[in-house]
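Every protein chain of the complex appears in place save one, which is left out.
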Amino acid sequence: MGMHVARYWREIPERYRMEAGKCKKCGTIHFPARLICPGCQGREFATVRLSGKGELATFTIIRVAPTGFGDLTPYAVGIVKMDEGIHVMAQIVDCNPEELKIGDRVVSQFRRINQEGKTGMIIYGYKFVPDLGL
Amino acid sequence: MIGIVGYGSHIPRYRIRVEEIAKVWGADAPSYKKGLGLNEKSVPAPDEDCATLAVNASRNALRRANIDPKQIGAVYVGSESHPYAVKPTGTIVSEALGACPFVHTADLEFACKAGTEGMFIALHLVKSAVVQYALAVGADTSQGAPGDALEFSAAAGAAAFIMGSKNLAAELLDTHCYMTDTPDFWRREHAYYPEHGGRFTGKPAYEKHLFSATAGMLEKAKLKPEDISYVIFHQPNGKFPVNAAQKLGFKEPQYKLGLLCPTLGNTYSGSSPMGLAATLDAAEPDRLILLVSYGSGAGSDAFVFRTTKKLLEIRDLAPKTRKQLDEHKQYIEYGTYAKFRRKILRPE
Partner (left out) sequence: MNEVAVIGVGMTKWGELWEKSLRDISVEAALKCLDDAGVDKVDSITVGTMSGGLFNAQEHLGSLVADYLGQRFVPATRVESACASGGLAVKTAYMEVASGLSQYALAVGVEKMTDVDGGDATFALATASDYDYEGFHGITFPGLYALMAVTHMKKYGTSLEQLAQVSVKNHHNGSMNPHAQFPCPVTLDQVMTSTMVADPLRLLHCSPITDGAAAVLLAPVAVAKKMNKPYAVITGIGHASDTIALCQRKDFAKLEVVEVAVQRALKMAEKTIRDINFAEVHDCFSIAEIIVMEALGVVESGQGGPATMNGLTALDGGFPINPSGGLKSKGHPVGATGVAQVVEAVNQLRGQAGPRQIKNARTALTQNMGGSGASCVIHILEAR
């Protein structure tokens, strides 16, 4: 079972650029974007690009990985509270997962998420890395 | 006037020392270190590739350029490790930056020179006023065959340059190119690792093209080595560029800033472009920079830039190259390296 091209391509604005929807009525940001705002039931949204900066709200270290993620094990997956106030789930990489702490500042980075075997599509998306203040 | 409006680089976090690789193959580490002028190299994580490095370097360039990505009219990605044999890396980079859809893109390949190839095209495209801004990236996650000399140096990194005609951080004075058909290093389509001509890669290849391009560039621009404050040559190891500099009349203070190879390795299409990025991070304004690349096959692109005061305003806006190179390194041993570089694979 793989990720077929259309399904992957459709999510490019979210996966490549972290584009979210901001409700024009109440200002709530939704990631991914929605057709109707669950808060105020508004139906008009503006596209906003998340800054990519946030702090680690919670995380775990995956030691038994699903198919396709084995080469990265053990890897951290966490929920990041973005500076915009919303939460996003993603891997935290370029670090020793055991040294991560809740509250660490992180920043998003474009990385390879998966691939469909040796000859199939390569799937790109966002992951987070510790914000080293470089 | 045309030149560099923004620049950026990206280096993976992982490193492997020469000793680690030498240990596995029974090679004498001290003599390799001395002979190659190399101590350690960067290693891309399994989730990094030419496209991810290119995007991250380009985003840093965009931070310094401070322009709307939609104004970028052309994107050129040079690499010898494009993720797909057929499907452009350029469109991935363009989408990730937000430059689509009114953008021209092309993927380039010319061994280690593909990055500066893109820079040449980007600069002259801006000069012709066909586009307002053009992005050129050199990005590689190249491979060295297990046990081969190249395994000690084949590394990963990227540098990106946004070229424009106003608010320049570095103005272009002129360019010069020198190409011949010289088969010193190549990779056939379905081969996993490249092959090379051993000692043939020295004099008839690297030296001949780099030296001719340098001489030709200086003559064209009516300059002498003493006029150049900073020189960056292609760096396949720590020895070649230093020997070249000495033979061509340049001294250590001139090539110091741009010499990254001893702790970075050979980042192929990223090699001299990253040296340029590191130089721009620390150069004084109103100084001349000479950049000469080398790509096997073979050829060299030469550029002379003059730094401006604007450079000082923009260089703190994104991570500096030396900082990425020297800080927060994560060392790995050969087994992890082999896994990361897919030299050993799980069965599908």
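Chains: A and B, in written order; residue numbering restarts at 1 for each.
Here is the rule we go by: a contact is a pair of C-beta atoms (placed from the backbone, for glycine too) under 8 Å apart; a residue touches a chain by one contact, two chains touch by 3 or more.
This structure is a prediction, so every number in the text was calculated from the model and none was measured.
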Exercise. Which chains here would be touched by the one that got left out?
Worked result: A
Problem set entry | Which residue of A:L50, A:V88, A:V106 or A:V129 touches the chain not shown here | A:V88
Exercise. Per the definition of touch given earlier, which of A:Y16, A:F45 or A:F59 contacts the omitted chain?
Worked result: A:F59
Seminar exercise, completed: Cross-chain touch to the chain not pictured, restricted to A:L50, A:I113 or A:V129, is A:I113
Problem set entry | Residues in chain A touching the chain absent from view | 1, 3, 7, 11, 32, 57-69, 72, 75, 77-79, 87-91, 102, 113-114, 125, 127
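Here, only the chains that are shown with their structure count from here on.
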Seminar exercise, completed: Cα centre of chain A to Cα centre of chain B, whole Å, reads 29
Problem set entry | chain B - residues contacting chain A, complex | 12-13, 45-49, 51-52, 55-56, 59, 83-84, 92, 95-96, 98, 319-320, 323-324, 327-328, 330, 339-340, 346, 348
Problem set entry | List of chain A residues in touch with chain B within their complex | 12, 16-17, 49, 70-72, 93-96, 109-113, 117-118, 122, 124, 127, 129, 132, 134
